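For reference, the structure is listed below as C-alpha cells.
Every protein chain but one is kept in place in this view of the complex.
Every chain is named by a letter (A and B) in the order it is written, and numbering of its residues begins at 1.
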Amino acid sequence: MLTGADSAESAEKVMDETLSKAGLLLGSIEYIVSTGYGRLLVPFANRNITEISCHAKGINSLFSLARTILDMGGQDCKAIRCDEGGKVTNFAMNDKCAAGAGRSMEVMARLLEVPLEDMGERSLQTVERPSTISTTCVVFAKSEVISLLHSGVHKNDIIAGLCDALSHRVLALLKRVGVEKEFAIAGGIAKNIGVVQRLEEKLGLRAHIAFEPQIVGALGAALFAKELLEKSIKCGVDN
Amino acid sequence: MKQMKDKRYAPELSPQDVQSIRETVGSASLKLMSESIDKMKAMPNRAQGMAYFDEAANLFSKRQDEIQAHKDAGGRVIGTFCTFVPVELIYAAGAIPVRLDSGIYHTVDIGEEILPNEVCPVVKSSLGTKIVQSSPYFELCDATISPSTCDAKTKLGEILEDYLPVWMIDLPRGRDTAQSKGFWVAEVFELKKRIEKFCGQKISRKSLKSAIELVSQAQKAFCRLHDARKASMPVIMGRDAMLAIQALFNDDIERWTRKTEELCNELDEHIAMKRKGYDAEMPRMMLAGSPIIWPNWKVPNIVEEAGAIIVCDELCSGVRGLYDPVRVDEWTMDDMLTAVAERYLLPSTCPCFTPNDNRANRLLQMVEDFKVQGVIYHILRGCHTYSIEFMRIKRVLERSNIPIHRIETDYSQEDTGQIKTRIQAFLEMVKESII
Partner (left out) sequence: MTASQLRLTIQFTCLVLINAGLFGVAAIGMSFLPSGLAIPGLACHYFKHGVVDCFMYPLEYYLAGGWESWKYLVMVTVLVAIMSIVFGRLFCGWACPLGFIQDLISYARKYLHIAYLKLAPAINDLLTFRFRYAVLILLVLVVSISSIPFISAEWRRNLDLPLCQVCPGKPLWLLLQGGLQILPPKAALDFSKLSLVMLGIFLAGAFSIRRFWCRFCPMGGLASLFKGVRMVSITKDTQKCTKCGLCARSCPVGVTEVYEQDEGGEVTSSRCVQCFHCIQMCPEEGCLKADFVGQTIYKSRAWWQRASALPEKGLE
C-alpha cells in the first residue's frame, strides 16, 4: 500500500487490513515496532526504529553472512554495513534529492508507458546498445529520455541506459561505506533484475536477494519487537 | 571609509516593501525562536539559570535599547563577522561589538536575489537581514568589520559596503608561516588605528589592558560552562549551552559573564551533589562543521529530540569563538596587540586555512575530554571548505574508532524527515544495543 498524505491514517488502515486478514485483534499484539518514514507518526507503536537498523536486522535473519546491504526504496537509497549480529556499523544515504532512487524508475516507467515490473526484463533485451543517460536528476533525465525517444531509439535501449545510470549511482553510494563479499539487496529495486544484474557485474559479486525484498524492513522491525518484548518480560520478572 | 555613491549590489526596494517584508520576517523569526525555546524548556531538570539566556538570545531583545542609549551618548557600535575580529580593540575604544552572522531562515530568499544559488545560507541570510533591515542589532551598527575568510564571506563584505562602512581585515590563508603571522599582526595594528579614528578615542595601554581583562573574564566563564559539559551525568543539554554561548553575540559582556558564572555555579552544584541531571545513557554527540546560528536550531533540535546529548561542538558559532584566550606575557602596547592578533589567527581551526592540521587534533582531544561517542558533521549547502575537510576528518576519526556522520543541509525545513531518519539511525548505530 502506498503511503497517503496522512501517515497515521494509512498506518491505521494497513493495521486494520492485516489484522482482519490474520483474524487478530490489536489488543492481542504484545509489542509493535514502527519503522520507515512515518515511524514517528504510528499511533499504536510501542517503539520506533529506523528502517536502516531494521533492514540490517531483517537481512541478517535471512542471510546471516551478509555484511553489506543495499536498500533502495521509493525516495531514498541506503548503503548499510553490519556486523555478524545484524547491528549497523556504518551507513550512507543519498542527500535531499531523490535522484537515483526507486521513484525515478516509476517516473520513467510511466513516461515510457512500460509497466514498472517489466522494466528490469526489458532492460536486458537491448536492441542495439544501451543508450547513455548522462544525468541522474529525474527532471533532467526525463527530458533526455524524451529526446532519445524522438530520435527513434528503442525503448529497451533507453531502459537499459536508465538501469545502467541507476546502478552506477548506487555503486558510488556503496563505495562510500565499502563493499564486502557477502552482499544483499533489499527494497523495491531488488525486483528490477536489470539494475541488480548490472550492479552485480560492476561489483563482480553475486547478491543475495530476499524473497519479498520490500518487507525486509518490516521483518527486521518484527524481530526487534520480539527481542524488546522478551527483554521487557525478563525485566518484569527481575523486578 | 568610502562614501556610498552608486549602489553596486543592493536591490532597489521601496521603503514600503522593506517595511512589509521586515514585519513578516520579524514575526516569522519570533515564532521560530519561541518554538525552539519551548522545545528546550520542555526538557526536565533544566537549569534555572537558563531563563536569562532564553531572553538574552532573543534577536529582538531589550538589549537594543541599551545599545541605543550608548549610541545616544555618542558611543559607537561595530558589527563583526566570523571569529576573527579582535573585539578587545572595539571595547578598548569604548565601542560595542555586535556579531552579525545570521541564522534566520526567512531572509535567505532575500539574500538569494543578489547572491548565486551556491552561496551558503549564513551569508544569504546575513545579507537578507540587512536588505530588509530586519535585525535591530544590524541596524544599530555604525560600521562593520569583515574578515576575508571563505569566498562568500569575503564578497559579503563588498556587498555590505552599499549599506554601511565595511572594513575588510585580510586574513592570511597560510596562517602557520612567519610571513602570514607578520602580515596578520600588521593588519591588526592597522585596525587599531582605524577603530581609534572612527570612535574618536585613542586606545591606550590601560584601556586595552582592561578590555583584554573584560573579554578574558567572559572567556573564563565560558570555559567553566564548557567544562561542566564533561560531566558523565549530563547537567546541561547541548542546545542550552549553545544558546547561552550565542547570547553573547549581542549581549552586554559583563552581564553575560555574571549570568554565565551563576549558571555554572548552579551546574557545579548539580555535579557535586549528584543531583538528577539528564539521563547518563544518552549517546554523547559532538557537532562539527559549518556554523549553527541561533535560531537555526534544526539539527540540534533533531539530535537532542532523538535522545542524544550534544556534549560539545567545534563550531565557530559556538566553542571556537570563545575557547582560546588572549594571554599577554608583557603588558606593553606592542605585546598586548601581538597577543590579541595571535589569539585570533594561530589557534583557529577554521577550514579556510591551508594547511589546517590542528583541526583534527583539536577534534580528537575533544572526543577524549568529553567522552564523545559520535560526531555529527554538519555541512551547510554551499559551505565548501567544511565540505572538503570532511573526508580528512572522517579518516582521522574512523582511525580512532569514532563514528562520524555527515549531514548536508540548509536553513529550510523540507529535509527534516530525512535528517531525522539519518540521525536516529546513527544513534542506533552508536549505541551498544538498540534493545
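What we mean here is this: a contact is a pair of C-beta atoms (placed from the backbone, for glycine too) under 8 Å apart; a residue touches a chain by one contact, two chains touch by 3 or more.
Because the structure is predicted, anything quoted here is derived from the model rather than measured.
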item	value
Partner chains on view for the chain not depicted	B
Which of B:172, B:325 or B:417 contacts the chain that the document leaves out	B:325
Of B:174, B:307, B:347 or B:417, the residue in touch with the unshown chain	B:347
Residues of chain B (touch criterion as defined above) contacting the omitted chain	176, 178, 181, 205, 213, 216-217, 219-220, 223-224, 323-325, 327-335, 338-339, 342-343, 346-347, 357-358, 361-362, 364-365, 368
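Methods note: only the chains that are shown with their structure count from here on.
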item	value
For the chain A and chain B complex, residues of the former touching the latter	37, 40, 48-53, 76, 87-91, 93, 95-96, 224, 227-228, 231
Chain A-facing residues of chain B, complex	403, 408-409, 414-415, 417-418, 420-422, 424-426, 428-429, 433-435
